[in-house]
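Contents: one structure, followed by commentary.
Selected chains only, in their assembly positions.
Just so it is clear, A and B label the chains in written order, and each chain counts residues from 1 on its own.
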Amino acid sequence: MLKGKHLIEPSDFTVNELEEIFTLADDIIQDPNKYLDACKGKLLATLFYEPSTRTRFSFEAAMLRLGGQVFGFSEASSSSVSKGESISDTIRVVGCYADIAVMRHPKEGAPKLASKYSDIPVINAGDGGHQHPTQTLTDLLTIRSYKKSFSNNVIGLCGDLKFGRTVHSLVKALSRYENIKFVFIAPPELKIPSYITEELTNHEFYQTSNLEEAIPELDILYMTRIQKERFFNEEEYLRLKGYYKLDHDKLNNAKDDMIILHPLPRVDEISPEIDNDKRAVYFNQAKYGMYVRMALILKLLGGDIIC
Amino acid sequence: MLKGKHLIEPSDFTVNELEEIFTLADDIIQDPNKYLDACKGKLLATLFYEPSTRTRFSFEAAMLRLGGQVFGFSEASSSSVSKGESISDTIRVVGCYADIAVMRHPKEGAPKLASKYSDIPVINAGDGGHQHPTQTLTDLLTIRSYKKSFSNNVIGLCGDLKFGRTVHSLVKALSRYENIKFVFIAPPELKIPSYITEELTNHEFYQTSNLEEAIPELDILYMTRIQKERFFNEEEYLRLKGYYKLDHDKLNNAKDDMIILHPLPRVDEISPEIDNDKRAVYFNQAKYGMYVRMALILKLLGGDIIC
């Protein structure tokens, strides 16, 4: 029973609860018109203490497509924060107006704190470099939709594996399913932290810095941005940027049904020349992000329409 | 008949008109679902030349819960003001798009000026330190809901009584009802101005700086923030801050059915330790703020659904 729950990190939900959400998302994708009034009379508050167009848009579109309504702020400057109000007071007041709230905050733990004082469900839409659980739900639904199952896949994760919270979160979430092999593809400076790999006791995995060598066996390739500011010198950054850039050449050696994911926005790590390749599903992934949020909101509000 | 009227200051409405609004608010609270489409097809413009999350949220939630829609801006920087347009032109253009408008403005009198040129009802959502009439309506509905009547109450107003516009406005509004005793609790630096007390010719009142002594006889305690910038020296501020802080100790001597109100946001003047005391109704007050705005909007638009 998901009604009234908060979503602060992906592990707040059991595998069964996630399955409930994905099943509902499937049904929404099949027949979105059935859900046009599913949240009629319900209000979502979007509390973005830090701007994030993409994430905010996907939540707002999700609620609006359910027939619900939205109000909120898109940056802290236009909020009461300046008057010194605590997060716990803010969420209690917002709970007087809204039925469910989404919070993005630059400080780790802020959404968690809010949820403790909240009468309405709180969804974490990113707290600093910490958690971003609906991105993980998006990634999972995309994989599930294309691959039908989480199990029996080889997944390559490429780019900044050291700081990339979406990668850490996805690895942790996937490790709850059986028979997945992880390939961590990153330069030494940006390799996956050991506290992540140490938890992979029941899964095969290996690390490499060579995308071209790793690509042939992958069923899923999850690309992430390599950020300039992570490097000591620009030369090294420029060398690596090219080295990991996904293009036609590198794709030649990939499986026909491999899928390429990216949390977006991309900068240089995927060449636009492959955007029309059928394996490039990163824009569809954005669409799955909206559908999974529709299912999530509906579940937390206690609604459910599957005939 | 409230249809088409503006609300610039609380005295724009007669006691009977206020009663109309409160009666409608009662009915909305009883059965909000009856009002889900009450404002379908109607648009509210929120013109916030100065940010105010709480007030804006309560108006937007109110309109959305009536089935109406909302557009607007939340700070002047994203408005046409920069192009030098006059308030009178802005409201006439907004009147082409919207059915009703809410305006917050840093300058006293701006909403009044707008209302003179407007074809649609204009609600003042705060103009400088001047008026904030829907806060007063919120306070009144809260008192009426808990105490059933405005009359026959002793109300204590505590904190910054010199600059606090919500206090001035509430005192004036309550003075239209019979048999209310006012207790003004403030340090000498922040005592109530004489032009307020001079109008209380038909009401008992007294002034004190001692919250603990005053509290036992109160039916209603209205707390407000004491702002640091009002004091000449920090030492004095810190001493007084503690002196007026409402906590378990001070509440021990209060009546069992006293209610504690606060316009929010609070900073230090109410200890979170009393948040769960049943007398602490300041978060519910925020909810009454939404309901009273629902009733207000519906009345000004000429709608009315009470069977």
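The working rule: a contact is a pair of C-beta atoms (placed from the backbone, for glycine too) under 8 Å apart; a residue touches a chain by one contact, two chains touch by 3 or more.
Quick caveat: nothing in here was measured; it's all calculated off a predicted structure.
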Entire complex copy count, 2 subunits given: 3
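Simple rule for what comes next: only the chains that are shown with their structure count from here on.
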Complex contact set, residues of chain B against chain A: 32-33, 36, 51-54, 56-58, 60-61, 64-65, 67, 70, 74-75, 264-267, 272, 283-284, 286-287, 289-290
Chain A residues within the chain B interface of the complex: 40-41, 43, 45, 69, 71-73, 77-80, 82-85, 88-89, 92-94, 96-98
